[in-house]
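All protein chains but one are shown at their positions in the complex.
Think of it as A and B in the order they're written, each chain with its own count starting at 1.
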Amino acid sequence: MAAKKPLFNRQMRRISELDANIQAGLAREEAERAKQAEAEIETVDYTPEQIAALDPALFEPAGFNEEDAERTGYSNYSYWASTFKNFWRNKVARVLIIALIAVLLFAFLQPIFPGQHDPVTINNDPETGIQLMNLAPSSEYWFGTNAIGQDLWARVWAGTRVSVFIGLVVALSDLVVGVIIGMIWGYVRKVDKVMTEIYNVISNVPQTLILILVSYILRPSITTIIISMCMVGWMAMARFIRNQVVIFRDRDFNLASRCLGTSTFRIITKNLLPQMVSVIMLQTALAIPGAIGDEVFLTYIGLGLPTSQASLGNLVEAGRVLMMQKELRYQLIFPAAVVAFITIAFYIIGNAFSDAADPKNHV
Amino acid sequence: MLEYIAKRTLGAVVSLFIVITLIFLLLRMMPMEGYFGAEYDKLSEETRASMLAEKGLDKPVLTQLVEFYKNLLKGDLGKSWIFRPNYPIAKILEKKIPYSLKIGLISMAVSLLVGIPLGAMMARFKGKLGDKIGTAFIAIVEALPTAVLMLFVQLYFSSWFNLSLLFDKDNPSTWILPILSISLLSICTYAMWMRRYMIDNINMDYVKLARAKGVRGGRIMFLHVFKNAFVPMAQFLPGSVLSTIIGSIYVEHLYSIPGTGGLLIDVIQRQDNTMVQTLVLLYAAIGIIGMFLGDLLMALLDPRISFVKKGDDR
Partner (left out) sequence: MENREIILSVKNLNVRFSLRGKSLHAIRGVSLDVFKGESLAIVGESGSGKSVLTKNFIGLLDKNGRIDSGEILYAGMDLAKFTTEKEWAKIRGKKIAMVMQDPMTSLNPLKTIGWQISEALILNRGMKRAEAKAAAIDILKDVGINEPQRRYRQYPHEFSGGMRQRVVIAIAVACGPEILICDEPTTALDVTIQSQILGLIKTLCRKYEMTTIYITHDLGVVANVADRIAVMYAGDIVEIGTADEVFFNPQHPYTWALLSSLPQLGEKGKELYSIKGTPPKLFGVIKGDAFAPRNPQALKIDYLVRPPYFEVSPTHKARTWLLDPRAPKIEPPEIIKRLHDLEQEGEAGEADE
């Protein structure tokens, strides 16, 4: 990742500005905390002399205010506020999420920036008319050119767009399909047994194998690759949701709700779902790098997108072929670095958020 | 206990049957041109029809399925189409399986012997520097796509340690990188879960009681916590057989190991349908058998198991 730092000057500056603000905020928080800890709590009893010196007027009833009594235990807790506060406290995740947003924004806005090359156009030398093959990174071609003279910089961003798009669609599908099926699976007792049996059979087969098989049967294109990933991905989510639903379904608060005549839909959305936010978010966040990784893998085994379509998988694969030539290694390093950054960022952010969203970690 | 084993055996056999049937049927849903590979366009209508008839593909799917099972029971896996035309697949596999098996088993042993103690140590010294480095390392390995990670391993480790990029069965040093690549992921998975289960168990009441009755640190960790943490791991083991399989598919091809994993990629790229079918079935079967063995192992370790039904685990 260090390799592309100089190219991101503007973003990096913005990030470092933001980071300075954050640091200042943190320092303030720290100071307040220290102050709070300092406040000595009186645990030493008054001496008899001190007691004797007390003003008798103090020994009068103070009056009783029920509201005051209730306030002693008043809590200004809010789930989401607490979640975000916890999340923001995690330095690594904070820096990564800013960097990730910057990178993704840039990837999608890159074509409208001035002076960008087209990812598909084959660049020829204007004088000789020969393809500008395998040019090393330069001021004109920031990431160099590939074996047929296409601008690698533009291709990397085009590939990022495609791969992230695939990832987002797959993650969304996992989320929607997985949660709905998981809820039904866990909540409707009649379905549970059948579904569990089906799951036990399917889960015996490596998911990647299913992915390979489906991709093999459907011929490669963005749509089919998304379809095959969607077919595999929802299962883990559904299984998780099912387990959680079974755990929480018969807890007393749900029985109480049901006795009060709350509809099943409301019980599911209000009582059950919030319990699972933490892991749902994690699974969804991990589905994106997962899909990107799967795409790289499928491309390697020859079931990826056609080479005309730039994607991170294609670029990594194209770079891998040239890996043995040291001077051409940049063609592997650049796309691989982007893949590495995006996947690691999603992974760490997802985990940090899931920790933060777990009510067990709230004060 | 016996009842449990019988149940699980039956379950495994049924799973195997269902999965084989499903995979077989799925592959028949492939568009016609998929059966001919790159030559599809060059062939005339009649040639195609006669080629299909020759392979028995013109019959109804159910008939084909019955045929397939009959042959399978006889140990006949069919013949290759394109990879080595009309050569028995069983013969091809005969030469390939020993390599995959050896590498797979060594990798599993390495990952177990490194991953489990690593996770246990990280839990024991939770929050210390070693644990933090370990956690960060695991995060990176888990997060990076397998394909990219293994590329990095091949690219950099080979130059740093001056190891060969390709596999040579007679040169032991060429075994190191493939085995390392395959085990790396499993080591991290084991370590991560072991650490988590250990930490979960450390906070359990029974550990508090054990401490309250005067059991000391090391003994608690080993006799109480470790064993309890290892039980769910046992169920996890077969799952890692699966990840070893996937890892080996990629790694074998990357290092040109003449095993079944590399073969799968070859035949996918050449669209040899019978070969793909056989290999996918082979791997699915390994997966199911792995899961089954994991269940048995659990039953051996956990006295509660014969009382608890599987679907409600944990």
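Heads up, the rule we're going with is that contacts are C-beta pairs under 8 Å (C-beta built on N, C-alpha and C of every residue); 3 or more make two chains touch, one makes a residue touch a chain.
Owing to the predicted nature of the structure, the values given are computational and were not obtained by experimental measurement.
Chemist: Could you tell me which of B:P60, B:G75 or B:P303 touches the chain that is not displayed?
Modeler: With B:P60, B:G75 or B:P303 as choices, the missing chain is touched by B:P303.
Chemist: So which of B:S183, B:N228 or B:Q277 would be touching the chain we can't see?
Modeler: Final answer for the missing-chain contact: B:N228.
Chemist: In the whole complex, not just what's shown, which of A:F59, A:W80 or A:F265 touches the removed chain?
Modeler: A:F59
Chemist: Of the listed residues B:V153, B:V215 or B:L297, which contacts the missing chain in the full complex?
Modeler: B:V215
Chemist: For the chain that got dropped from the picture, name the residues of subunit B it touches.
Modeler: Contacting residues on subunit B, toward the hidden partner: 204-206, 208-217, 224, 227-228, 231, 301-304, 307.
Chemist: In terms of residues, what is the contact footprint of the unshown chain on subunit A?
Modeler: 29, 33, 36-37, 39-46, 51, 54, 56-62, 64, 66, 68-73, 75, 86, 361, 363
Note that in this section only the chains that are shown with their structure count from here on.
Chemist: Quick one: subunit A and subunit B, Cα centre-to-centre, how many Å?
Modeler: Averaging C-alpha atoms per chain gives centres 27 Å apart.
Chemist: Using the touch rule from the top, collect the residues of subunit B that touch subunit A in their complex.
Modeler: Contacts found on subunit B: 11-12, 14-15, 18-19, 23, 26-27, 29-31, 34, 139-140, 142-148, 151-152, 155, 165, 242-243, 245-246, 249-250, 253, 264-265, 268-269, 276, 280, 283-284, 287-288, 291, 310-312, 314.
Chemist: For subunit A, which residues are in contact with subunit B within the complex?
Modeler: Interface residues on subunit A, with respect to subunit B: 193, 196-197, 200-206, 208-209, 212-214, 216-217, 219, 243, 246, 289, 292-294, 296-297, 300-303, 316, 320, 323-324, 329, 332, 336, 339-340, 343-344, 346-348, 351.
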